[in-house]
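Please see the structure below; I have some questions.
One chain of protein is taken out of this complex; the other chains stay put.
The letters A and B name the chains in turn, as written, and every chain counts its residues from 1.
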Amino acid sequence: MHATEETLWSLALYGLAVLSLVALMLGLSYALGQQRRSRATDEPFESGIVSVGSGRLRLSVAYFVVAILFVIFDLEVVFLYAWAAAFDAVGLAGFVEALIFILVLLAALAYLWREGALDWGPRQRSLERTERER
Amino acid sequence: MTELPVEHGLLFAAALFCIGLVGVLIRRNLIFILMSLELMLNATAFVFVLGGALHGNADGQVMFLMILTLAAAEIAVALALVVHLYRRYRSLDADRLEAMKG
C-alpha cells in the first residue's frame, strides 16, 4: 500500500511540526521572558493573577432560555444551508418549501415573543410570575 | 486519498454507541445521562454518513441533519425538565426520581 504509507508519513511530519512549534514557543518564552515569583504564580488561573470569587456562578435561567433559542435557531440554519447548496436544483418548489419552513419558525418566534422568552433582564414576564407565586 | 474499509467505520460507530449506552446506564448525574444520549445519537448519525459515502447518495446526509435536529429538540425539552428537577430537589441526581414503584 504505497498510498497509505505516504499519507502516514505526511501525518507524522505534521505531528512533528506541531510538537516542535510548541517546544519553540515554550522555549523562547522561557529563555527571553523575565523570571519572577509571587504569591499567585503557581495558581492555574491566569498564573500571576489572584482569582476573585467562585468559578461556579449561578447563571440566571434567562440565560438558559436564550441558550435553547440559540440551539434551535442555529439548526434552522442547517436546513437553509442544505437549501442553498441545492438552490439551482430545487428551483421554485424549493423556494416555496423554504418559505413555508421559515413562516412556521416565524410563528414559533411570535409565540416566544408574546410569552416573554425574548425579554432580557428583570422584565422577564414568565419567570417573574413563577418567582412571585413561590 | 485512501479508502477506509466500511467495517472500521461501523466498528467506530458501534463503540461510540456502546460508550453512550453504558453512560446512560451507569451515570447518576442527569446532565451526563443527557450527554451520553447525545453520544448515542451521534454514533447513529455517523452510520448514516458512512452509508451515504459508501453508496454515493445524499439520503444519509439528509438523515444526519434530521438526527441533529432531533438531538437539539430533545435536549431543549430535557434541559427544561432538568431545570425543574433542580428547582425541586436542588440536585441533579437521577436516583432522586424513584417515587413510583410497583
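One rule holds for everything that comes next: contacts are C-beta pairs under 8 Å (C-beta built on N, C-alpha and C of every residue); 3 or more make two chains touch, one makes a residue touch a chain.
Basically, contacts and distances are computed from a predicted model.
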| item | value |
| --- | --- |
| Missing subunit (named according to UniProt) among the choices "ABC transporter permease", "NADH-quinone oxidoreductase subunit N", "4Fe-4S dicluster domain-containing protein" or "Putative cytochrome c oxidase, cbb3-type, subunit II" | "NADH-quinone oxidoreductase subunit N" |
| For chain A, the residues touching the chain missing from this view | 93, 104, 107-108, 110-111, 113-115, 130, 133-134 |
| Those residues of chain B which, in the complete complex, touch the missing chain | 6, 10, 13, 17, 20-21, 24, 30, 33, 37, 40-41, 43-44, 47-48, 50-51, 54-55, 57, 59-60, 62-63, 66-67, 70, 73-74, 77-78, 81-82, 84-85, 87-88, 94, 97-100, 102 |
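The working rule: only the chains that are shown with their structure count from here on.
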| item | value |
| --- | --- |
| Gap in Å, rounded to a whole number, between the CA centres of chain B and chain A | 19 |
| Residue ranges of chain A touching chain B (in the complex, touch as defined) | 1, 3-4, 7, 61, 64, 68, 71-72, 74-75, 78-79, 82 |
| Chain B to chain A touching residues, read off their complex | 1-2, 62, 65, 68-69, 72-73, 75-76, 79-80, 83 |
